[in-house]
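Taken from a larger complex, these chains appear in their original positions, while the remainder are omitted.
For clarity, chains are labelled A and B in written order, and residue numbers in each chain start from 1.
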Amino acid sequence: MTLEVGVLGYRFMGKAHANAMARLPMFFPDAPEIERSVLVGRDEEALADAADRFGFESTATDWRAVVDDVDAFYNLGPNHVHAEPSIAALEAGTPVFCEKPLAPTLEEAEAMAETAREAGDDVPAGCAFNYRFVPAIRYAKELLEAGDLGEIHHVRGRYLQDWLVDPDAPWSWRNDEDMAGSGALGDLGAHTVDLLRFLVGDDDLAGEIERVSGHLGTFVEERPVEDGGEGGDPETRPVTVDDAYTAQLEFANGALGTLEGSRFATGHKNDHTLEIHGSSGSLRFSLERLNELEVLREGDRGYETILVTDEDDPYVDHWWPPGHVLGWEHTFVHENYEFLSAVARGESFAPSFADGLTAQRVLDAIERSDERGEWIDLE
Amino acid sequence: MTLEVGVLGYRFMGKAHANAMARLPMFFPDAPEIERSVLVGRDEEALADAADRFGFESTATDWRAVVDDVDAFYNLGPNHVHAEPSIAALEAGTPVFCEKPLAPTLEEAEAMAETAREAGDDVPAGCAFNYRFVPAIRYAKELLEAGDLGEIHHVRGRYLQDWLVDPDAPWSWRNDEDMAGSGALGDLGAHTVDLLRFLVGDDDLAGEIERVSGHLGTFVEERPVEDGGEGGDPETRPVTVDDAYTAQLEFANGALGTLEGSRFATGHKNDHTLEIHGSSGSLRFSLERLNELEVLREGDRGYETILVTDEDDPYVDHWWPPGHVLGWEHTFVHENYEFLSAVARGESFAPSFADGLTAQRVLDAIERSDERGEWIDLE
């Protein structure tokens, strides 16, 4: 049986997932057979062009016509179009893979997760936290689960970019609260929160995040509209989301955490870094060196810099010999492999909408904490 | 004129300062001539031994007999003996150099700073934040002051150690609130707060810290007394201070900061790290590689790893040719040179008691924030 896949969105994420699907047959021969069936968007010309480039059979301008007609629906649109199509698809019994953050508001995220719950375990509803699928992160999780770091005391996550540090960088939907929900917090923080939960969320490590204190900052209050305002002052629009955020966390076991995300970290492009200290070890990971994991274990005196490209490292046997490094895009191949396999088997997939919602709750609590100037408990 | 110096305390800090004073003539020939005149302590035997080793002319068991009899008084005792002797010395018009944190409580710190203010500028009262005297830190300050990083948006400081991660590590005065005031917060955080203020505290950079949110954690509630409890269960004492802390900061200009300090960061010995991002550049410093500074400036695409050992780097011409690295102890030589020169000239010295108090206020606010679960404004 060939799975027909419908995809909403054909920009950055559309390209990343189309590429991932295209690469499965050669590298993951046991993945289900799929057809890139229909690509959904509004601008017909751009859409046709993308469909041709990304290998889609057809296009559609209304997702309503698609969501119950395909075997899996990918929602890769901007945050404010996450909820409605995803919910419609799930209500039609169609598995959904939705980009992160799950939704711009907690309410929408809750509705999505509730619909996913009702749809049942055999209709996988995945939230595309692709960094769970970095081999080095999987390897880190194995070490943590094996108890190599002991009980967790400290967790540190930060995601640094700098594409807004120039005050003349143009306004986009990512600067708008209605469309994006939040700024660095949702876009970057969602990844960080999910990865930390993935790694230390087990009860014998640190458990879930129980309390947060957050702080959001906006350094540039309005930005020029691209190509706007010819013959006069450039048109500007207000920035209604955060440019950067910080947070403190307390985990169930008492572990302390700090989070940070920024679009103003001059010189950092896509620098997602995690650091974890446990009672018997520590580890560090940086996305810009994603083939590496730094690990310190019982008896070690310093961090060991491990190149996680050995044959028995997670996913690596599908690719190349040791030392032949993978790139950012491989994380999408891995997550598509896992998600589509779950679809084919009619089984649940993690990270799920429930995971997406949990991350959202943390982000929402960070935002409320910032507004109120006090710690917020997560139920 | 030879300055007679009296020193209270002959352990770790006593050794560090005695060494620094001993090295001045050979490397800083323009430093004032000094005599290590009297070493003050309670255990006469250990004291005599230390005086001999550290090159002191005499010893005393009561600081009262010393503070108005010397040209400069060094207070290197545990935190709870900082206030009284320092105040007595200043009241006698004797310059004081006091180890950090200034005092275990804000009240004592305020009294000390007030006494220093009354003593006047010609009676220098220094707080021994030695990391201000790392050549790479001085060099960083020059870059910041020259505007090479632009306006500051982000500040990150952490000081990681692991000497308490073993739950059987013995109890010491550093675990006791009455003697130490706080744990990692005061011991480590004082350094971090002072360094960040030193670097970005100018109004055209980030300004002073205006609000903080803090969190303190204690992972091990009681510890065995060393050599205690023979022939039975070991005697234990309660840990009444924090093992680790985190904090978020907001600076006068809106810059966001995060702080962290821990004695539970497995694998880290003395890892004091600062990171700063401004509108046109970034920098990173790590104490365990104190000869280096990583700098990214306008037009750079990545951090430049600078070995700050050139002839025209701060203090370096006093030592060795380029590439011949300095160690931790050299920071004490530099700060003693500056402090004793200030004493000889009857001029003020920075970091002063007022700086020590400001750092203390931040630490105190972090502690109150933790107790109340809310952000605290600093006046």
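Quick note on the criterion: a contact is a pair of C-beta atoms (placed from the backbone, for glycine too) under 8 Å apart; a residue touches a chain by one contact, two chains touch by 3 or more.
It should be emphasised that the depicted structure is a prediction, and the values quoted were computed from it without experimental measurement.
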| Since every chain here shares one sequence and 2 of them are in place, how many copies does the full complex have in this file? | 4
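Rule of thumb we're sticking to: only the chains that are shown with their structure count from here on.
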| task | Provide the residue numbers of chain A that touch chain B in the complex, in ascending order. | result | 149, 153-154, 156, 160, 162, 165, 213-215, 217, 219, 244-248, 250, 254-258, 260, 262, 264-268, 277-282, 296, 300-303, 373-375
